[in-house]
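Note that one protein chain is taken out, while the other chains of the complex remain in position.
So, chain A:
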Amino acid sequence: MNPLVVEQMTVAYDRQLVLENVSFSVPEGKLVGVIGPNGAGKSTLMKAMLNFIPRMHGHVFVYGQPYEKQRHLVGYVPQRNSVDWDFPTNALDVVLMGRYGHIGLWKRPRKEDIDMAMQCLDKVGMLPYAKRQISQLSGGQQQRVFLARALAQDASIYFMDEPFVGVDAATEKAIVQLLNELKTRGKTVLVVHHDLQTVRDYFDYVLLLNKRVIAFGETESVFTYDHIQKTYGGKVTFLSSTHIVG
């Protein structure tokens, strides 16, 4: 049974279709790049799957059950600018929030939760910054704190919205390492991604999206010149043949 199945999802803002009849099914343990131009509906896809935005039609199944019943299996890493980094809290506290689902409502974090949050910070190389106020972290460090929080959540499927945007080289490397670790642990990860040059290196699967699914499948066979041209409306000219197939 595939961990994530999306069936005929349609989303509209003010009667204007943003996503049209989107269907795809992701096998377990795959890293999936969600690729498409600005306004293609990539973030909307994630938000609609997570029920932040109402769907007009369509279903999302997580391990065979509707998403609503399997919420705890799905972790979300929003775009970095979606929160106020001036909020009075430190890095450890933010990572600890990843544990809230496990801790349960109205209960306090236990020592195990704090230990685990520290381990997750360590995994992204942020342990020395545990007590640092989050506004005093660089963009890349903030992104790593978000990833550590996702790790702490210990979900089976992750949705990450543009984790590579505006980060330094060290953070990019750390994120790639983390994605691979998640993969070896059998997690399924969807990543909204912009940099076409790195798609072949980072992802097993790609979802080429422009309001509807242009192509979905293994990177090897799907990430082709024709598909990319179709997705971007013929506006992509800078790619060399080493980055794509066909």
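In the analysis below, contacts are C-beta pairs under 8 Å (C-beta built on N, C-alpha and C of every residue); 3 or more make two chains touch, one makes a residue touch a chain; residues count from 1.
Throughout what follows, contacts and distances are computed from a predicted model.
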| item | value |
| --- | --- |
| Per UniProt record, name of the chain withheld from view ["Hydantoinase/oxoprolinase family protein", "Glutamyl-tRNA(Gln) amidotransferase subunit A", "Probable chemoreceptor glutamine deamidase CheD" or "Manganese transport system membrane protein mntB"] | "Manganese transport system membrane protein mntB" |
| Among A:S25, A:S82, A:S138 or A:N180, residue touching the chain not depicted | A:S82 |
| Touch with the omitted chain, as defined above, among A:T10, A:S23, A:Q119 or A:Q133 | A:Q133 |
| Residues of chain A in contact with the chain not shown | 47, 50-52, 71-72, 74-76, 78, 82-84, 87-90, 93-94, 97, 100-101, 103, 105-106, 108-109, 133, 135, 149, 153 |
